[in-house]
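The structure appears below as structure tokens.
Every protein chain but one is kept in place in this view of the complex.
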Amino acid sequence: MNKNNFAPLPPMGWNSYDYYDTTVTEDAVKANADYMAAHLKEFGWEYIVVDIEWYAIGAGSMRNQFQYIPFADVAMDEFSRLQPDPARFPSSADGTGFTHLADYIHSLGLKFGIHIMRGIPRTAAHNHCKIKGSNVTADMVANPSSICGWNPDMYGVRDTEAGQAYYDSLMELYASWGVDFIKCDDICNTNIYPANPYSARHEIEMLAKAIARCGRPIVLSLSPGPALIEHAWHYETYANMWRITDDFWDKWDLLKDMFHRCELWQNHVAKGCYPDCDMLPLGWLGKGFGHEWYTNFTPEEQHTMLTLWCLFGSPLMLGCELTKLDDATLALLTNRDVLSMLTPDCKPHQVCLDDEKAIWCAYNAVTDEHFAAFFNLSDETQTIHCDIETLHVDDEPCAHKDASLTELWSKEKTSVSGSAISVTPPAHGCLVFRVEN
Amino acid sequence: MNKNNFAPLPPMGWNSYDYYDTTVTEDAVKANADYMAAHLKEFGWEYIVVDIEWYAIGAGSMRNQFQYIPFADVAMDEFSRLQPDPARFPSSADGTGFTHLADYIHSLGLKFGIHIMRGIPRTAAHNHCKIKGSNVTADMVANPSSICGWNPDMYGVRDTEAGQAYYDSLMELYASWGVDFIKCDDICNTNIYPANPYSARHEIEMLAKAIARCGRPIVLSLSPGPALIEHAWHYETYANMWRITDDFWDKWDLLKDMFHRCELWQNHVAKGCYPDCDMLPLGWLGKGFGHEWYTNFTPEEQHTMLTLWCLFGSPLMLGCELTKLDDATLALLTNRDVLSMLTPDCKPHQVCLDDEKAIWCAYNAVTDEHFAAFFNLSDETQTIHCDIETLHVDDEPCAHKDASLTELWSKEKTSVSGSAISVTPPAHGCLVFRVEN
Amino acid sequence: MNKNNFAPLPPMGWNSYDYYDTTVTEDAVKANADYMAAHLKEFGWEYIVVDIEWYAIGAGSMRNQFQYIPFADVAMDEFSRLQPDPARFPSSADGTGFTHLADYIHSLGLKFGIHIMRGIPRTAAHNHCKIKGSNVTADMVANPSSICGWNPDMYGVRDTEAGQAYYDSLMELYASWGVDFIKCDDICNTNIYPANPYSARHEIEMLAKAIARCGRPIVLSLSPGPALIEHAWHYETYANMWRITDDFWDKWDLLKDMFHRCELWQNHVAKGCYPDCDMLPLGWLGKGFGHEWYTNFTPEEQHTMLTLWCLFGSPLMLGCELTKLDDATLALLTNRDVLSMLTPDCKPHQVCLDDEKAIWCAYNAVTDEHFAAFFNLSDETQTIHCDIETLHVDDEPCAHKDASLTELWSKEKTSVSGSAISVTPPAHGCLVFRVEN
Partner (left out) sequence: MNKNNFAPLPPMGWNSYDYYDTTVTEDAVKANADYMAAHLKEFGWEYIVVDIEWYAIGAGSMRNQFQYIPFADVAMDEFSRLQPDPARFPSSADGTGFTHLADYIHSLGLKFGIHIMRGIPRTAAHNHCKIKGSNVTADMVANPSSICGWNPDMYGVRDTEAGQAYYDSLMELYASWGVDFIKCDDICNTNIYPANPYSARHEIEMLAKAIARCGRPIVLSLSPGPALIEHAWHYETYANMWRITDDFWDKWDLLKDMFHRCELWQNHVAKGCYPDCDMLPLGWLGKGFGHEWYTNFTPEEQHTMLTLWCLFGSPLMLGCELTKLDDATLALLTNRDVLSMLTPDCKPHQVCLDDEKAIWCAYNAVTDEHFAAFFNLSDETQTIHCDIETLHVDDEPCAHKDASLTELWSKEKTSVSGSAISVTPPAHGCLVFRVEN
């Protein structure tokens, strides 16, 4: 099992967090899956991911005080493994976990993912619960000094045989449920320990080993970011996706900053290895946070976001409630031209980045397609001039004199003028072209 | 209650840690108290302090794996307050905590102290135990993100009314036991959070308030160090002692380094306010750590240590097993001349410090006594010359021409020669003089 | 020569920088000195200090491009020692440097000070100029890697015999001129090297040694700040004043922040040892910067500033043009009650500091006077309550029940009410009381 084959393209899907926070339910998941199957699947969207706290009894009930209620009850089996909260996921009441929900998702031709927190439940450690496949109990597996800075559920797992047994038993369980994708949190950048932000390194390796042993090709996604560039090789060897940012929301400053993060990671996109720009905060958001709102991103900013994510090669995870999706957003998500850039075959290159603009180009050697994108990062409409000599991916020039250009959002055509391209994207917006030489 | 009156002189006493680690027993405490009353009390030694894990059932039983056994049983009352382990402290079996032991210590004319970890027991939080004087339970008082990096027992307490109620109930209990001294750990420098090393600031204030409310003058000692000089005012306002170093042991490098710490804190010694150089690792040490040893400090280094601690004004806490004290160490601890410098009336001043030597002087305005000390920090015997003009405390000159000098360890006499003092302390040793002008 | 006797009180005076920048002239200095002698001297003001670039030919002539013109001509003698620019200081044209100006200042009963940059002129090094009292030339004395980050005039001096000879020759010259005060810049915190902010440590020692050798009691003031608290002992041993802040100007944020700096340094004020809060930006400022303005500080903020500087024990250096001083500012600077606190006999103590308020008290053991000050750091008028138990300096209580209080700015009287003081200072303002028990 080569983990790079588990996701030959950057995963595209939906994640419950941005809309539901900790309150997602089985019905909500199914409704979003239904929508995806009906309207998005044909464009490549396929993952349905249940995010944080699916095991927490009463999650969301003290939202004015706590996002994560400390020391609250969780659903857990006899082997220290968390189970879906049956109140929110009724099909789990028979003890089969997410099996029925996964079956439903699969029946739609989609894939099923879940969020987990790194580690073993604190309550299992304090109650000396059993570990499947080991004589050692949870109190010896849990590291009482390894916690998450913002979530009270777990202790980190020690780098021991019993610790590996725990992760093995977890992946065995998830494989039996039919899980296709795991977003593991508090593992990519363990921000609580500034002096050791990669303190859970061994748990990444243990997870990867457990996945390999379980026999099911489960995609492994690591959060939160920013991932540490000096450990790039380690992420690439053991995981499929890793967050290169803190939580991303619908604020222009965060979007503008993403260009610096993509600059940093641009040489690190490959088949099965995807630096992750985080979820797309589009459409309707935030119900579980207590105040539903429509994305603050303007249409121009949405073009900029989608274009950058696709060109760069980031996974695309929708954060919105799909059943409320408007036509404009749907059009945004189903632009086949733009989505065609989202493949490791299409190698990107940042041509320039400053405070006012960014220029990227890309080349797909398999299809022999060239792309060039011009981002206006300033607050005013501006004209960007670019010498075609500066547009190349490695040795491959992007545009010849007289090349014709098709803008992928508007489908408008233009051409290289002399040895340069001059374009005028709106404030915060972008123009992205297929180049025909 | 002005906390500065609780300890008008730097506290002198015995602490169980350096010899017993987590395994101290009632009998051991009594035996050391007996020794102190018989041989040391008349020289000012008076505190008997029970250090870490007196509440932990089975403490020390997994010493090859853990110093502090994670998720183990603790003795605790119904209000989330830890109690002495009755197996090691039999007199507590009647539910009176340390009352009987404190009574015994007091009957010897000594004072009784205990060690606590900042916070509330993790097990109380996970089991939603009660808080005396509050309707709120321990799960709401405990902060799941605030832990100690090296001890698994507690969670930090939130800065709320219920949190204060918990600390109030704790000090009320300790006062009822007859506790005179509390060494609170994981509070002075919370090293686990390098980005916020003073994260428990509010817990110091809560402790001070609870002590004021309990009506008993309990000395408050904060650990571990290094204390943060930029918060000096805060320590001085709320506590009596604060550790200015990491754990100190019998290694020359640590002793030599202490000169830099004393340099930093030399203007911060005052009545009721004592920067703390940590325990004196003298005599027999380490039984609880699994390998008993006699201090590695040479006699010269021991002179250097005692002289610096007394001149600077640090509390003196013995780490050794008193019942095994040899004559040489006893002589060291009962030198009235040296101990006479240990009072805030005696104001110290570092005259110079470099890699080879340190020179300090001190002036006691109450007794009109002058002192001068010459430390040889090099590895060879050396002669130190010192112009008497450089010896002064504020405006008060230390030595006049023809002043006579009495060395406090050897009682040998010498005098100023011309306008200078020339002395030849051995490697790592010191000469400390009373100056008579 | 004990340097602590050079300035038994925190120096009070005038400095040319805040008004003249690099353009100060002999006439301007004399005019300000005349004013001081006539109106301020009797209140303790006595230093007249010529600040930066008095040696620079054409200083200020490219002000729109450079504050300090790089690689410009300087007046210098044959021994690499800078001389006053004769165009601006005509009395120096006879080769006697500042002798005539110093004589004039002294004739008024005042003291004369100059600013210098740490080091030796770059031009002397590049031209291999001579060093008085040494066979070695300036190129061997100058350290080409030791520069000031914001001023292009000098190279740092190497820690060698020839380097000491240079500083000796410099102080010999200044003593011959009649200099009483040196403000040495780029030496207290060498901000250009963040990894080694005390890199000029040896030059402080060399300066102190050269002053001792020159036979004249020249006060040594070190800039810029913030001084490093971990080197407090070093400043105290070798200098008389050291800046505890970056440049201070007439902005409330900077004034509010000064409370934190005074908190940090409050135990470090002693005779001859003065942490320095920087110049007082009062009255008319900024002509040399190209835009003259009247201080932005409100009358309340001015009270706060003067009260804090006096209570804490900072030197007082006026930055304004004295000849334009208005009555209100003059009254501020000649309040004998407030100025009476400015002596190391008067020991201050910060009682509390938070974002809304600060409370300080002070005790002068020589005069047996008590003071208490209440600063409103918020943007609204507020009533501050203070338990008199919290007001004490070391062991000395500040206020008894029924003590009477005289406010030092308004002369209004009030008294302790019960065991507390309640006062209502205006926003950004303060009330400071003499306490009569």
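Read from first to last, the chains carry the letters A, B and C; within each, the first residue is number 1.
The working rule: a residue touches a chain if its C-beta (ideal position, glycine included) is under 8 Å from a C-beta of that chain, and two chains touch if they have at least 3 such contacts.
The shown structure was predicted, so the numbers you read here are calculated from the model rather than taken from an experiment.
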Next on the checklist: Using the touch definition given at the top, which of the shown chains does the missing chain touch?
Outcome noted: A, C
Next on the checklist: Of the residues A:E230, A:D253, A:D327 or A:D355, I need the one that contacts the missing chain.
Outcome noted: A:E230
Checklist entry - Which one touches the absent chain: C:H128, C:K251 or C:K413? => result C:H128
Checklist outcome for this item: Missing-chain contact among A:H268, A:K357 or A:H370 belongs to A:H268
Item to check | Residue among C:A142, C:C277, C:L322 or C:V423 touching the omitted chain | outcome: C:A142
Checklist outcome for this item: Those residues of subunit A that touch the unshown chain are 2, 4, 229-230, 232-233, 237, 263-264, 266-268, 270-271, 350, 352-353, 389, 392, 394-395
Checklist entry - Which positions on subunit C touch the chain that was left off? => result 70-72, 122-123, 125-126, 128, 139-140, 142-145, 147-150, 152, 192-195
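By definition in this document, only the chains that are shown with their structure count from here on.
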Item to check | subunit A-subunit C separation of Cα centroids, rounded to whole Å | outcome: 57
Item to check | Whole-Å gap between the CA centroids of subunit B and subunit C | outcome: 40
Checklist entry - Can you list the subunit B residues in contact with two or more other chains? => result none
